[in-house]
Each structure stands twice: as C-alpha cells, then as structure tokens.
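Here it is, the structure, as structure tokens.
With one protein chain held back, the other chains of the complex are shown just where they sit.
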Amino acid sequence: MAQDRWIHTPPRKSATFDDYSIAEIRRAAATGIYDIRGAGAKRKLPHFDDLLFLGASISRYPLEGYREKCATDVAIGTRFAKKPVRLKIPITIAGMSFGALSGSAKEALGRGASAAGTSTTTGDGGMTAEERAHSTILVYQVLPSRYGMNPDDLRKADAIEVVVGQGAKPGGGGMLLGQKISKRVAEMRRLPEGIDQRSACRHPDWTGPDDLEIKIHELREITDWEKPVYVKVGASRPYYDTALAVKAGADAVVIDGMQGGTAATQEVFIENVGLPTLSAIAPAVEALQELGMHRKVQLIVSGGIRNGADVAKCLALGADAVSIGTAALIALGDNDPHLEDEYRALGTTAGAYDDWHEGRDPAGITTQDPVLAARLDPVAGGRKLANYLSVMTLEAQTIARSCGKSHLHNLEPEDLVALTVEAAAMARVPLAGTSWIPGRAG
Amino acid sequence: MPTIDLARTPVRKLNNALHELRADTNETHWRVLNPRGLHAVAVGIDAPVRVDIEGHVGYYCAGMNKRAHVVVRGNAGPGVAENMMSGHVHVQGDASQAAGASGCGGLLTIDGNASARCGISMKGIDIVVKGAVGHLSAFMAQGGNLVVLGDAGDALGDSIYEAHLYVRGCVKSLGADCVEKPLQDRHKAVLRKLLAGAGVNGGIDLGGFRRYGSARKLYHFHIDNVGSY
Partner (left out) sequence: MCGIVGLFLKDGALAPKLGGLLAGMLATLSDRGPDSAGFAVYGEAQPNHCKLTLRATGDGDFARLRRKLADAVAAHQVHDTHMLITVPRDREAAVVATIAETPEVDIVGTGERMAIFKEVGRPDEVAARFGLERMAGTHAIGHTRMATESAVTIDGAHPFTTGPDQCLVHNGSLSNHNAVRRELMHHGLSFRTENDSEVAAGFLTWQMRQGASLEQAMDASLGALDGFYTFVVGTASGFAVLRDPIACKPAVMAETDRWVAFGTEYRALADLPGIDAAKVWEPEPARVYSWERR
C-alpha cells in the first residue's frame, strides 16, 4: 500500500553536527586531548579564485609573448640593508624547519629554489649545513623558541626573518612531537630526544613593537647592517601590524594568511584563528601607502598560494612577492596518489593527509624516519620544484602580458574584479560588472 | 688598549671594529666609555678579547657573545648576553629582564640582582646571580646552570627541561613541572666550580643551596597534566 511506503523518509544529517564534527566529538571523548595536525586551514574561505583579471580589450593592449618582455625580478630589503636580496622571481620558499621536514626535503627545496633564482627560509629549529650549501639565497628565521639560534648562522644567512607568528596559528608557538625529535633534531634544538617539544609563543627578550625596534637594531649591529630584516606575522590585524613593523625598522613585512601551513598545531587553532589571505593584503598595502613606504618596505604574502594566477593576484593587490610552503611540498611529492595504499594504511587518503606531526610520511617529506626520508631523491625533488616555480612564473607573466604589463609589479588592483561580495569587500576591488566595492564609501 | 668613547663614536663603529678582530689579534683589551644606557653595545663579538664598559648599558649588551670577556661596570638593560655562545659576561651592577635569554654556553655573572625571566629559554649557558632573580626565571630552561645566591621570584623554572637550578635564598614559588631535587656531592662540585668562575671564593656553605629541576611530567602530553599547560 502507498501509505506504508510513504511513511519512511530518508535519513537526514545535520549541517551543524556533520560527520566531521560528530567524529571529532567522539575522538575528543576517547582520548582527552585536542586534535593536532599539520597544513593550514582546510575550510572553504574566500580566496583568489574569487578574483578575475580584466585582460586587454579596446582600451588596453596586450604584450606579445616571448618577444615583449614581462620582467619578474624583485629586490627585498632596499630600505636599510647594505646587501638587499635580489630574486629572479617573486616567489620564495617559506620557512619550514628541519625537524618538521626531512633533510632530503630541505635539500630538495634548496636545489629547486636556487635553480629558479629565489630564496628558501630556515624554520623553527635552526640552519643545517646542507641547507646553507644548497640554497643560494637563504633567509634565517629568528623565532620565539630560538632553537638552533647562533651568530655564525646569522652571519651566513642572506636575510633575517623575525617571526612574530604564522598564519596557521597567530599567537601560537612551534610544536614538534616526540616521534620527530630524532637524535640530530634533538641536538640542534638542545632538547632530550623523543620528548614532545613545548614552545614559547612570545619572544624571550622582547614584547611589543617598541622593543622589537631595539631587537632589530641589535640583529643589524651583530651583522654589520648588511642583511635585510623581514618581520613575519600571521594575518590578524594586518593594517596595524604592517605599520608597526615599518615603525620598528623592518626592511620587509611578511603576512601569512590562515591557509598557510604548519608542521603541527591544534586543529582548532588552524581553523578558527587568523584571517583569510585574501583579506589581509589590502589593509597591509594601505598601511604601507599611508606611511609612504609602498615598494620601499617590501610586502611578501603567503598562505594558500597555488599557481601563477594567485601570484599575479597578490602582486596586483600590492604585494612585492609571495611565499609558498604547502605548494612546494606538494611539488616535491607530498600527498601523491601514487602512495594511496600507504595513505589508506595511515587512515587517510591522498590529498587529505595532514598528520605530519606523526612523522610517518610515505613521501619522505615530513618525517625524520631515515627509511622514509630516503624515498625522496633531493635532486629529482629539486628539479620538480624548479619546474613548478617556472610554470607559476610563466603563468603570472601570461596574465600580466594580457593586461599590458612589462613587469609583474605593474599589475594593480584596478586590473581585478571579484565574483562575490565577500571577495570584493576583502580585496577592495569591484564586483564584476559593477563599480561597487562593498565597505568603501563613494 | 683601544678606548672608544660612545659619547663621540657611534655604537655601530665600536661593534664593527670588534667584529673585524681576528683570533690572533693583539688588541685584546678594549675600554668603552660613556655607554649611558645605549643598546647593543659589544654585540656579536667572536674573539678572545676583553671589553670593559664603564657605565650602565641598555638592552642586549654582549648579545650573541662568543669567546669574549665583557665586563659592565654598571647595570645592564634587558637581554644582557642574550644567546651567548661562549666567553664570560660580567655585570657588576643589576641586570634587567631576560638576562642570558636563550644562552647556549659561556658564563654570565651578575653581582647585583637580576630581574624577571633571568635565564629564560636558556640552552646551556651558566648564569650566576649573587643577588636575587625575579619571577619566571629559568622559564622553559633547556640546559645549563642557574645559580642564585639570593631569592627567586614566582614560578621559578616554569616548564623547565634539563637545566639545573641552584638557589640559596627563598623561592617564592615553583613553576609547572619544576621540583626540588636532592643536592648531591656531584652537584656541589658543579656549584663550587661555577661560584669560583663567578669570583665567589669560599665562605659560602654549599649545603645552603637547594637544587631544582624538571619533574619530566610534561615531556609527553597526558590529559591528567592538563592543568599545568
């Protein structure tokens, strides 16, 4: 009878208590500890996909590919440093520690970046000899933990990056769990082998931009004012943070949005603290312009940069360069479907693997296990990274030429439109087909 | 003996000159006059020389020092000898916050009092304070020795790793995972050597010190310790 069939309605899941939330509640109840993972914010956020370029038309003329040059070079640190960093492309490799990454991964990053004429960055653990040897341009991070910090490496570096925070966890410190504190990592960090590293979230010897100014001065004095000093901050209050970094004496400001990856931190921190990268750029550029420092103090943007279009969009919004972390690891082979059986054995699948803190990475990138790390051939990895960087650069140039630009830096916000109200408001560009920028008067 | 008067010469020139010294230099004894609270005085030295600073210094004096013997005949501002690698930094007056912060080696001696966060993040430096230390001293201390003849403020050794703390005076309170440990003969031997290096020779009953270190309960996260985080 129809009535019997019709009394059953399909099961309905809750959008609020979705599968993921329910599973997480159970996991918390079973273990009594927050979930820790790597990578950046995974939730859907307004991002560069919501922006489009206005290519050449009747009023604007494109440049011919190949013959009509679109230059890509950028100098970082022209404000104070005797020896600014000169990059061939405006894409750098972000700070990732030896400890978080295997030695082979660090070497691969160095090889690839050097082939492309750009820089790599040390991470929360110090500088390895291999990294210095394989990176023609190396940025040395000064972090709250000061793991591995020493004046010899400071002097060997090409630039210094004072890390106030990062996009995945603005206000959080580093984290490395026992399984990755190998003998070598432990020695570099001066920690007992195999323990879970607790990390400071503030610098030990300064707090606040007024005292940061004095710290930057000290770092310059130690290195005889040769090297550019960057200040890196997680996207949180980019307008004020950028102004303060300038007032504190930075040569460059690095803003890392919430899509920026981490080796390990609490999932709840990654997904609920910080700003989407798209929303952090215009305020930072506004601060620089108000201080008359745009292009004089360089702005480097990171957090979810994936392709040449993302690069071009960041530059159009006013950045001088971008930095990639997660994307670089993917270029080396992270989350490769070729390893799907092993991902399944770890309880995950290719494209979703983010338990980097466990150190069991089948790709040999986010692990200290020598057997796994040996799977990553640093020479082949370096070539892959160099290929990827080339493609991103060519993509950005293609877009820039279509907008009539002979240098990537000549991209400007007026070359962009947005597809959604959120993206328009965050990037401060008009909604496509309109002159409306939500949130801006007139 | 090179003498630099900071009332007439910029700190940058002083530091630059000190950085150009080679290990076999015969300019082994420097005098610095009129520091008047200036910052980054005598930072980044890497040579076995002696630098006498006549007066009070500002922040980060002798920062990242290697091999040099730096004497401050006055007080030091925040971060004196921060990240020192080796050598000896001697403050004859008082030291402000974060003295010896993240220091990896060498000896920092403070004749007066040190303020809050003395030895914060220390990674192998030895620090001897003849007076008292302020709150949160030896916070996240990973290695090295902190010896305090006077009192220690709140939360001593909070989140400590493997550094050893010896305090003769009263400890206002201990930080997370920091506990008192027995003072054995081998510890007394270490103490004796550190005190001698700091110019405290004899007359001190080593038994009057108490030793503090990590209970190691926070080395691996356990839900029962969540109150310590």
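Order of writing sets the labels: A and B. Residues in every chain begin at 1.
Throughout what follows, contacts are C-beta pairs under 8 Å (C-beta built on N, C-alpha and C of every residue); 3 or more make two chains touch, one makes a residue touch a chain.
All values reported here derive from a predicted model rather than from experimental measurement.
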Given A:Glu24, A:Asp49, A:Glu130 or A:Asp211, the one touching the chain that is not displayed: A:Asp211
Among B:Ser96, B:Thr109 or B:Ser214, residue touching the chain not depicted: B:Ser96
Given B:Gly37, B:Gly169 or B:Gly197, the one touching the chain that is not displayed: B:Gly37
Residue, one of A:Arg237, A:Arg360 or A:Arg383, that touches the chain absent here: A:Arg237
Touch residues of chain A, complete complex, unshown partner: 202, 207-211, 213-214, 237, 240, 243-244, 247
Interface with the undisplayed chain - residues on chain B: 36-39, 55-56, 58-59, 75, 77-78, 93-94, 96-97, 115-116, 134-135
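The working rule: only the chains that are shown with their structure count from here on.
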Euclidean distance of C-alpha centroids - chain A vs chain B, Å: 36
Chain B-facing residues of chain A, complex: 31-33, 145-146, 149-152, 154, 178, 190-192, 195-196, 198, 200, 204-206, 211, 214-215, 217-218, 221-225
Contact footprint of chain A on chain B as seen in their complex: 11-12, 15-16, 19, 39-40, 43-44, 46, 58-60, 63-64, 66, 78-79, 82-83, 85, 97-98, 101-102, 104, 117, 120-121, 123-124, 139-140, 142-143, 159, 161-162, 218-221, 223, 226
